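Have a look at this one.
With one protein chain held back, the other chains of the complex are shown just where they sit.
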Amino acid sequence: MEGVVIPLNHVLIVAALLFVTGLAGLMFRRNVIFILMALEVMLNSAGLAFVAAGTAWAEADGQVIFMLILAVAAAEVSVGLGLVLQIQRRFKTLDMDQARRLHG
Amino acid sequence: MLQTVWLIPLLPFLSAVLLMVTAGRMPRPLVAMLGAGSVGLSAVVVLLFGMQFMQAPEPYTLTLWSWMRVGDFAPQFSFYIDQLTLVMMAVITGVGFLIHLYSTEFMEEDSDYSRYFAYMNMFVAAMLILVMADNLLLLFLGWEGVGVCSYLLVGFWYKDPANGAASRKAFVVTRVGDTAMALGLLLLFTELGTLQIQPMLDAANNTWVSGDTLPALAALLLLGGAVGKSAQLPLHTWLPDAMAGPTPVSALIHAATMVTAGVYLIARTHGLFLLAPDVLLLVALIGLVTLLLAAFTALNQHDIKRILAYSTISQIGYMFLALGVGAWSSGIFHLMTHAFFKALLFLGAGAVIHCLHHEHNIFKMGGLRSRLPVAFWSFLIGSAALAALPFTSGFFSKDPILISAFEYHGSIAGIGPWLWVGGLLGALLTAIYSFRLVFIVFFGEANTEPDRQPGWRMAGPLTLLCVLSLFGGWFALPLASVFPAESAHHPSMLIEGISISIPLLGVLVAWLVYYQRKVSVSRFTDSPTGNSLRQYWHSGWAMDDLYDNLLVKPFVGVSTLLRGEPVDKVYNGIVGVCQLVHRGLSESQTGKMRWYATSMVFGLIALITFLGWGI
Amino acid sequence: MILPNLILVLLVGGALAWWSERFDSSWPRLVALLVVLADLSYLLSSLTTVPLENFALVPVAADPASWLMSYQLNWIPRFGIRFELAMDGLSLVLIVLTLVLGAIAIVSSWTEDNQRQGFFQANILWTLAGVVGVFLAMDLFLFFLFWEVMLVPMYLLIAIWGHEGKAHASMKFFIFTQFSGLLMLVAIVVLAILQQQASGIWSFSYFDLLNTSMDSTVAGWLMLGFFIAFVVKLPGFPFHTWLPDAHTQAPTAGSVILAGILLKTGAYGLIRFTVPLFPEAALEFAPIAMMLGVAGIIYGAVLAFGQSDFKRLVAYSSVSHMGFVLLGVFAWNALALQGAVMQMVAHGFSTAALFMIAGALQQRMHTRDMNQMGGLWQQMPRMGAVALFFVLASLGMPGLGNFVAEFLVLLGLFQVNPWMTVVAALGLITAAIYSLIMMQRAFYGKPDDSRRLTDFGSLEMTAMAVMIIALVWLGMYPQPVLDLVQPVIDSLAVEVPLVAERGVSVGAVQ
Partner (left out) sequence: MELVLFYISSAVALFATVFALTRSNAAHALIYLIVSLLAVAVIFFLLGAPFAAALEIVIYAGAIMVLFVFVIMMLNLGEEGEERERQRMHPAVWIGPALLSAILLVEMIIVLSKMSDQQTGALITAKQVGISLFGPYVLAVEIASMLLLAGLVGAYHVGRRFRLSEPDDQSAVVSGDDKQGGD
């Protein structure tokens, strides 16, 4: 069905809200799974912003970029989860704070 | 014959270099022959040169090579010989040769025989260069050379650190005077454009007028150098300590030659001093005060060489007095006679010490009159000349100084008689301490037995010096053409009488106190004030401790304080700050990923606020 | 073509010495010595081709013919950087000094059994190459290049073959010089830019940069950039703290080269670059620079007296002596400048010898601490006599090179600022104090017979003899050196008028 008139600002604000929630989650959750989920949320909000902008300018670019974001998200998740398995095996816990050998 | 004048300093210099290079591998007799021979040979050359020079007595200049040439500063390596130089050369080489001959036996059993003669020859060469120098820079070369050789010879027995300290003290104190003199040289060149003595004095006369500040300053600076080298009041504390060297060294350096360098300098540049009358008066005053101070101190010494050292300071005080009051030629005359009898006294003391296996304290000696006749007679004649008893050489040279001091009418009117009275008091004290020495050492009961008698190489020079001390005063020195004409002296009979009788009075007092023991001064000396006064005089009016506290301790304190290099603390501070920052930054890398995310958010916020500010 | 060969011979020689270690560990020092002597003879022989009157000719910037030898090759045309070398009297004297002291440095470490002998000699030769380059370079960019080239092998010398505190000392030396070198680089670049803006063409050549017009504040800052770089190298008063550490930890050959030659590059830089490039700024800055010089003299002397480490004492004496050079350069009249150059040459010989003695003592007694020395004259009379000679030279005894230099500096300075001369003259007294205390604590005093010490060998004595003859010759007849340097001073006078000659009335004194 044809596009429905929604003010771009509102969509961007929603995207911002989602992004910030993802960011907060990234910061205070210790479990690496939740961190990855927060990451997905941030990526998704970025995609939302792109698509919204795309439809606002009536250009397909927004959605093309959204597809790229999807590709990136997919690749990132697969490697991320692989790492999660390693962390689990190596540190016997999913708490990211334990894995801090790379410190100053 | 005149062209070969450069042989005079060259001979001792060459023998010194030869002795240094062979460094003790030559047999002793060869070393002795080389050491004493070279000085003797140069004495002969001086004699020949003198004879030919006297026929046509006008100053002779010989230029060897141009030392350096930068712009119009072009000192030459050249010699300037006139009657004054001739007299000095004769004294240096003559007395020098006798002392070298004497020391061939005195230093017989010393291990560093060749090193000793190397230094002595180098000293004679440097002194000759000093005296024969045509310009002040070459004179300065001789001046410093003499200072260095005195340092080497005083610290000859290097194994005992005390000798090292004495030699360093001698060098540093004279170096202070030398620096003042160097500044004088700088000032003279900057103002007059040349350092060559005669042209410089002529330039001084036409650019300056008597009483200016510049000639006074230049004269004062040169006086600083002279005072340092001739051990006069401010810079005299090094001479008594310089007795740490072998006795012939003291005889040569601290009696006959080096200490007279200051007198020679003032005599040589008298033109400049005439342009600054008040500095000339200062010279006289320094001389007077020094001779009194040294005389009092000599009265309380009990080391035979220190007594002679203080008496040297005192006698040079007389020479300064003579120069100060304008009696140039009598000053130089006294210089020559003093060289004779003081060298005699030192060598005599050397003989005494040599034969009493290095005993210095006069109270431990006694009754040597019969045991060491040679030493006794040389001491007797030397002391007579020192005390200026009538018809000895000392009398002929000291008396005119006192007379011209009496008739002095320089910048401060009426000071003449006071100078005369001071000089007389000095003469009295000189007589007392010299004959005190003779009576204590040679009369009374014998304390220590001499284990040997001085050989011919010691006795020969002693007898020759005795002759010179007695009859040295009879022939006048041909210095008329060198110095400005002095007014003829016609003192009243009373003054003449007093001048003659004072030394005799002194001898009488010494005889009574120290020989007959009739007048006991112990009652006075044992009283608390007397004792503290004696201690005060004994320590040379406490000048040594004054300099020690005033200069030496602060310098050492500052250098140990700064040893830790405070400037380095600044750079270490910088290093410290860098390390602090480093530690702070490394703390921020906790390794926790969440902390990195948070710091990124900080960055993001900062970025947005910064960029957002623009919209 | 002669000038680049001078540097090339040393560089290739260094590599050769390093390579020759493969055959036998005693070969490198032989090769190194031969290379340096070959370089010296090559230089002297090539000098004979120069017509005699050129030596008296005033080297004018424009025509290269007026220089003794010059060589030019386009290196980076884009920025006008040329591989430009030129030799005049001043650089000739300093290069001869460098090569002679280089040979002496190699001889000084002849008997030391350092490991990796080949690399050791290579570093010495490369340092020499860098220094010769510094003295020849007429292109500022090339000058900075050689300034760094000379620094790196010297750092290696100290860092690898140094004594117990070598890491700290070499690092400090490197950072001090490197940091100040960067200041100079900035100044060079800014100068080149200004010159390019003014004249439109890029050029780093010394001659083009000479009279770039710029306002006084910029000139002041640029001059300061050059000044600090050179005063750190010539250890001027506040920047000297690297010298004592570098010297006490450097191997004998290293400290001979460091004291004998590297300090002179700083002084050379002051004369050649700092003052001519920024005449007004330099002369306006002169009183402060002279103040630093005097402070350096007194401070160096006072600290030298307080030291108990033999090498550290000699290092501080270098700080004191180089204070005279700083004075001489910024008094900026013919006498003072001649004195400064003479001091560079004379100080080179006297300090090199003292460091050789210090090195020999350390090698025999395994300590530099003077408290453990004493009475060495008895066991080592030859070393004692030689040490005495050079101690007398360093305290400025007339008849030796140092006195002529210091007297000329004081004479020149007196015409500029009499009161400062009086304070500088105190340096003569303090010089005597620390020199004699060094002699007393090391060679005089009670000998300790338990030590078995071997005296100087014949090789070391020949090296010492060379330096003794050099110093006596400089003291008795310095005219050849003075004549070589005089045309250079006349050419400098063209750019920066010399301070009024003799006859200035000593107003300050009245």
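List of remarks:
Order of writing sets the labels: A, B and C. Residues in every chain begin at 1.
One rule holds in what follows: contacts are C-beta pairs under 8 Å (C-beta built on N, C-alpha and C of every residue); 3 or more make two chains touch, one makes a residue touch a chain.
Because the structure is a prediction, the values reported are computed rather than measured.
Counted over the whole complex, the shown chains touched by the missing one are A, B.
In the full complex, the hidden chain is touched by chain B at residues 598, 601-602, 604-605, 608-609, 612, 615.
Contact between chain A and the unshown chain involves residues 1-14, 16-31, 33-34, 36-38, 40-41, 44, 47-48, 51-52, 54-64, 66-68, 70-79, 81-86, 88-95, 98-101.
Criterion: only the chains that are shown with their structure count from here on.
Mean C-alpha position of chain A lies 97 Å from that of chain B. Rounded to whole angstrom, the centroid-to-centroid distance between chain B and chain C, based on C-alpha atoms, equals 37 Å. With centres set at the average Cα position, the gap from chain A to chain C is 67 Å. For chain C, the set of residues that touch two or more other chains is empty. For chain A in complex with chain B, the residues that touch the partner chain are 23, 26-28, 30, 35, 96-97, 99-104. Every residue of chain C that touches chain B in the complex is listed here, in rising order: 172, 237-238, 240-241, 244, 299, 302-303, 305-307, 334-335, 338, 375, 377-378, 381-382, 385, 388, 392, 397-399, 403-404, 407-408, 410-411, 414-415, 418, 421-422, 425-426, 428-429, 432-433, 436-437, 440, 443-447, 476-479, 482, 486, 501-506, 509-510.
Remark: chain B residues 20, 23-24, 65-73, 77, 137, 140-141, 143-145, 148, 151-152, 155, 158-161, 164-165, 168, 171-172, 175-176, 178-179, 182-183, 186-187, 189-191, 193, 213-214, 217, 555-556, 558-560, 562-563, 565, 567-568, 571 touch chain C in the complex.
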